[in-house]
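Following this message is one structure expressed as structure tokens.
A single protein chain has been removed from this complex, and every other one stays in its place.
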Amino acid sequence: MKLNRREFLSLSGKSAAGAVIFAACSIPEKELIVQSPVDMPEDLVRGIDTWYATSWNEGASGDGILVRVLEGRVKKIKGNPDHPVNRGGARSNLDSAIQLHYNPDRLHDHKIRRSKKGILSNISKNEVNKLISNATSKDKKIVVVTNPTRSTEGWVSQKFAESRGGRYLTFEALEESNLYEAIYDIFETNEIPHFDIANADNVLSFGANWIQNWISPAGYGDAFGKLRSGNRGFIAHVEPRFSLTAANSDLWISPTPGKEAEIALSIANIIIKDKLVPDSQIKDFLNKFPEGKVEFGYDPVDVQTRTGVSAKKINEIAYRISKGNSIVMAGGSTSAYTNGKFNTYVAFSLNILLGSIGKKGGVILNPEIKSDYIGGEAKPNSIKDWQEELAQWRAGYVDTVIIKGVDIAYSMPNSLDIKGALANVENVISFGNIMNETLDASDIIIPETTFFEEWGSEIPNPLPGYKTISLQQPVVIKEGPGASGAVSYVDKLIDLEPSIGSSNKSLVKKVFENEYNNSQNTGSVIAENENSFMNGVQQRGGFWNTNEIKDSKNIRLRNPFEYSNGNSFSDVDSSYGEEFHLIPFTNTLMDGKLSNSPWAQQTADGITTAVWQTWVEINSNQAKELNIKEGDIIFLKSDSGEIKCLAYPHPAVQPGTLCVPTGQGTLKGGRYSSDRGSNVLKILSGKSDEESGAFAWASTKVSLKRAGGNEKLPKFEGNVEAFPVEPGVPVLVVAPGQTAHEAEEENHHKYQEILNFRKHDDENNNENPKAEKGH
Amino acid sequence: MVTEEKRSWGMVIDTDKCNGCSGCVTACQVENNIPLNDQNKFERGRAMSWIRIERYWEGEFPDVKARFIPVLCQHCANAPCEPVCPVYATYHNDEGLNVQVYNRCVGTRYCANGCPYTVRFFNYWEPVWPEDLRNHLNPDVTIRSRGIMEKCSFCVQRIKRGSRKAKEENRELQDGEIKTACQEACSTNAIVFGDLNNPNSEVSKLSKSESDRKYTLMPQLNTDPNVVYLATIDPLKYKDLGEKAKSNDH
Partner (left out) sequence: MPLVGVGGITTLAIVSILLAGLMNAWLGQPLPVLGFEQTVDQPINFPHTKHAGPIEEGGLGMDCTYCHRTVAKASSAHIPAVELCASCHRAVGSYESEDLTQLRLNSGIYEDQDNNQVIVDSEMASPINWRRVHRLPDHVRFVHSAHINYLSNNPSAIENVPNHTNIEGMDAVQPSQVCSTCHGDVANMEKVYQVEPLKMGQCVNCHRKNGGPTDCAACHH
């Protein structure tokens, strides 16, 4: 159609006008609103927020937190600055717990499986209560399983198990029961001592990833900040794997796995030979060692050959930690070999050599707290205990098992065959929030309250040097959004056995009533009567008393070489296909607890920035030799199973080791945890420490096989491969006393050549130093 | 006729204290209703996080180091993102903040083009919040829909709340009263936020006392950022303790 200019203009004018009229005419009054598509309840009364002090027993062992509640919903968590354990610090994954409370896959109904091979179906509360009462009646043999906890929950679990003549066991994935054993053997106490890192001058840690997630990371994080301020402290870390603690240490030592004790004794050797500490301390230390063993058996040059660690580094550490207040701590993978107890024990004994026990800035022993209504132990049952226990289950000697707070079907290694054991127990009753492998293997599922809806008390682990009891209190109602149908674990057990108490709330109150009666107006809350005291406790989030400390310095050092398995973990100790040493580690997902929280899943791992999948860290050079690129699909096979991971080569992996994170790979979970990754906990070796029976999860060997495919590993750093950059350039690094400006200048000179920005001209430099300054 | 004295919000981040735990990252996500980053987003390189921990490797095994630095919107006084917005959706307010006005943004993404720190993020997709997860959304922060730029706002909602509270109670704003979410979450106190115009605030004091270690990111670009970093100290910077000492080959 031929259009001349005039017609074109009039047409376009009309169509524009048409558009305007069309819009202006039919104005539906209420619909002219452009509403936010996420349908925020903007018409609701915008309330004023309230903050409650509470704590998260299961996930954050007694850390004090403040929870923001707005219109009856939990919005945010932050650390409680008042609380002596974490002093306002928060774990990185703390907020993720909110998404476990409001998870779209949260269970609201009781479920039952009427026969072992049947499927799970919903059941009404009344019906299931009858079945539960039958299953837990006085004549049944009962076992109660929870996570390690020292709280009213632990006490109630214990009492309930006792009332039926049964047993109460605890399980922790990647357990550190050797740590508790070693501490008991030296300090004669079950309490992990308080490491006064904030006031220390040097911290030497063996395997304990204290900066990231060992025992009390929020408290240690706060201490780390203080250590780095003012009089800056020195941190050294000994661990085969490059953990976050290793990344933040000033000196990282990567010995052959299992040889940490050699490093410790070599450090002792140097200190003793060069007399770096007073004679009395040397004497105390050497008293129990076989004559000459340390002085002649652990020369740094020999140790360098045996462990692969440079003697210069061992020297550096020895010289540094003998000056000022030093702390030596051990845990994590160090205590999880077949000679784990020996390693841990030797490392802790260095504190005696350095004379740091009971001193400020040193290792401060914690008082043992007894409370009538708090029970349980921080130390989990060892794998030996569990092997014996599960044998009983398999033989059919147990009628009912009650499981809460721990996903044993997911976390136990294949060697224990937990699913087979569960199949032989007549009634498996589990408490849980979101479907997981244990719930899937159970006969009755009870939807549980989260810590936002529940009372509790907890003795933090470790204590801050004096008596502390944290309070957990409900901040939202049980029938609120996300929770309807939830049942309190403690209230349920009390229901089944009323002689234990009247309710969870009353038990928690009794705990603090005892404190009120015993404290005699000292401590963090001073009140005239019990009710005001409880109010005060609720406001502060717990009760602590700096006067209740431990005085004694009961140290009984015995000859560590009496441990028969000293140094027994070696290359000879191999299992199936012994090419690589497998090092499992926990990060934001913990032991799988947070795998249903998208916030936790999407938090980039500190070292690799990888998310949402299971990866295996392998040394860059070794990967090149083996022709492995990032994202290659790798199969790792141990003597008890095989998993599939995506390769992630980076410079900091010890050649010969492979590091795999835990948390993914659940066979049954919510939408955010299903069908992703692999569960490395399953293929860990069934070995245990011969001395103590603890789980030797760090003693697993695997063979590596390339599957030939490549998947993109989801990580925050995008397509960037992990390669080393010019030191000190992207993140400016200064030496003590150097200014940032000087460091920048230095970088300019050093790296201009390499980066070819400008030709390095010596003459020009000398004549015109200022010429370099222009950016 | 503005009667309150001018504040200038700024931040000091001590990279020596930052341990790379990503607590700030999660706290920021929670506070600001940032859309969930599922695996798909990471694979496409579109994961959104207003504050991120950048990790750089140095050296080869066993003398390898990792350095962490949290990077967020620098709230540059001379911001390259501000003058280029065709609808004036981003501007510098008189308290020193680089403000992003969500309802004005039309999504040209010209601002993100100019930002040298890559701290601006665009909502390529509509945020999806399953019914139950909506319960934890923070009502103080607008939820951005598809097509809108967003970035760190120095928790402007907290600044407004705190300022208002102080004004209602007829008193001065105390230092430390307004804490950004990242500052609150940082257990090592590596992040310090406050009023640079207040000589007694912790940020001002830190800037003075630690001025030896002070530096800003990419100073050659002349963006004049309000976020100051303190350099990491390495006591072994000039000491060479390494030799590739591995004698056992695995």
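First chain written, first letter: the chains are A and B, and each begins at residue 1.
Methods note: a contact is a pair of C-beta atoms (placed from the backbone, for glycine too) under 8 Å apart; a residue touches a chain by one contact, two chains touch by 3 or more.
Just so it is clear, the model here is predicted, and its values are computed rather than measured.
Colleague: In the full complex, which of B:N40, B:N78 or B:N103 touches the chain missing from this view?
Modeller: Residue touching the chain left out of view: B:N103.
Colleague: Decide which residue listed in B:T26, B:N123 or B:T142 touches the omitted chain of the complex.
Modeller: B:T142
Colleague: Can you work out which residue in B:N93, B:T118, B:N200 or B:N222 touches the chain that's missing from view?
Modeller: Residue touching the chain left out of view: B:N93.
Colleague: Can you list where subunit A touches the absent chain?
Modeller: 14, 17-18, 20-21, 24, 27, 29, 32-36, 43, 45-48
Colleague: Could you list which residues of subunit B touch the chain missing from the display?
Modeller: 1-3, 91, 93-95, 97, 99, 101-104, 141-142, 153, 156-157, 160, 164, 167-168
Basically, only the chains that are shown with their structure count from here on.
Colleague: Where the centres are mean C-alpha positions, what is the separation of subunit A from subunit B, in Å?
Modeller: Inter-chain centre distance comes to 26 Å.
Colleague: Tell me, which parts of subunit A touch subunit B in their complex?
Modeller: Interface residues on subunit A, with respect to subunit B: 36-41, 46, 70-71, 73-79, 86, 88-96, 98-99, 101-104, 106, 211-212, 217-218, 221-222, 224-225, 228-229, 232, 234, 242, 244, 247-248, 250-254, 256, 304-305, 308-313, 316, 481-482, 571, 580-581, 588, 598-600, 602-604, 606-607, 609, 611-613, 619, 621, 650-657, 676, 712, 714-719, 722-728, 730-736, 738-741, 743-744, 775.
Colleague: Which positions of subunit B touch subunit A when the two form their complex?
Modeller: Residues 14-17, 19-23, 25-27, 29-31, 36-39, 42-43, 45, 47, 49, 52-62, 64-69, 126-127, 129-139, 142-143, 145, 181, 184-185, 187-190, 212-215, 219-220, 229-239, 241-243, 245-250 of subunit B touch subunit A in their complex.
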